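Could you have a look at this structure, given as structure tokens, before my questions?
Only a single protein chain was left out; the remaining protein chains are all shown in position.
Up next is chain A:
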Amino acid sequence: MTGTRPCSEENGAVSNASSETYANLDGPWGFAMPSGTLEQANYMQQYSQLYFCRLAEMRNFYSTYTDITRVAISQLNPVQTQWVVGIIFKQMPLKPSILKSYADDIMLTVPELRLLNYTSGDDRVYVEDETGRIECVFHPEDRKHDVVTGMVIALQGLVGADGLFRVNEIRLPMHPAPIPLPCSGQSAKQYICFLSGVDVRTPAAQLFLDYVTGCLGADTVQLGACMRVIVAGNLRGERSLLDLFLKTLAEHVPVDLMPGEEDPVHAAFPQQPWHRLLLPQSASQDDAQNRLVRCSNPHAFQINGCLFLGTSGQNVKNFCRFSRVRNELEALQRLLECGHLAPTCPDTMACVPRGDHDPLVIREVPHVLFTGNADTFRYQQRVFGAARNAGTAAPVTLLTVPRFDATGTAVLLALPELTPTTLQF
């Protein structure tokens, strides 16, 4: 931690890294609010507009399906099987309710019952568009747990005499595939390093730092090709130590710093970058060189034509609690399929009320979709949506980055193959 970088200079890694093209897309994608707008984020408005924008935009995702003729929910008739496209609302008795906690006359704070999963057999699913809401019945019944509140999906079914909509088929948006990455002529591999949930006071964190600064001496080939470290949220330790950690790191390799739910930033999604006041040493790094980029969460960026999109994990965790999925990787896959980074915003996850558009809609399918602060490392490459039929499409890499403080694991992703390896500390 001397602040010099002898190891990397020997390998010429810095010049390699600087030859890459990097673009931070947080602003253009609407995650990071330009200077001044956050303060103006209009909390005098309600969430209805956000839902409205989400529905209006995401409805178009279904226009590529030639077999879907959409009917307004109020126009459903009981004789025909019809398609509706609408926002899901899932009524869940187990869901924590602020009303219940207030309605109680007792003023003692009862510890809130926190469940790992809030789904139950008594959940009821509704689908809503501008014209109304109707309750859906699925067959088999458990299919209702495939959806969560806030998703915009297409449902085919028939209204019964009881006013219930019996769903035959669920359809998700058809996304255009990402552009295939150009085959790199370079023989030397390049890497992006992901980590999240770092406690800077631990030996493992110091080990990681030593590794990056080259003081460990091992595996310098990989290190030399490490173009960027993505810190996906939740840094622990005294703030001065954090600052120093980031400063040291950024002196050796460019860093994208994403905030997470435990970090000192706004709670509402999308979370805004760390404030410069809180990281006086590292934040004074030359921003123009992109040595330390204080990003938003979610974070989108592009490196050498490869598009990355990811979060520090709240959206995935929330999705897991309100649906039934096996693991976080599956949740990530569902999010991509449904075309929205965090459908449970605002229902069970705080988010900024907006009236212009919903920034969390996935408008462009990235090459890599990642989440931080997962329980375990998992990854998968698969082809999605419309691309599946087209045959020539590029796959998407899904990546769950585990908490560093729990697992001591960082993830290296090789470009352009997008194959991950893990580093244990």
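Operating definition for what follows: a residue touches a chain if its C-beta (ideal position, glycine included) is under 8 Å from a C-beta of that chain, and two chains touch if they have at least 3 such contacts; residues count from 1.
In this text, contacts and distances are computed from a predicted model.
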The chain missing from this complex carries, among "DNA polymerase", "Ribosomal RNA-processing protein 41", "FAD-dependent oxidoreductase domain-containing protein 1" or "Translocation protein-like protein sec66", the UniProt name "DNA polymerase"
Full-complex touch with the removed chain, picking from A:145, A:247 or A:266, is A:266
Considering the complete complex, of A:79, A:116 or A:277, the missing chain is touched by A:277
The one of A:74, A:120 or A:168 in touch with the missing chain is A:74
By the document's definition of touch, the residue of A:97, A:117, A:168 or A:419 touching the omitted chain is A:97
Against the hidden chain, chain A presents residues 35-36, 38-41, 43-44, 46-48, 51-52, 55, 73-76, 87, 89, 91, 97-99, 102-103, 105-108, 128-135, 150, 159, 161-165, 239, 264-268, 272-278, 280, 287, 294, 346-353
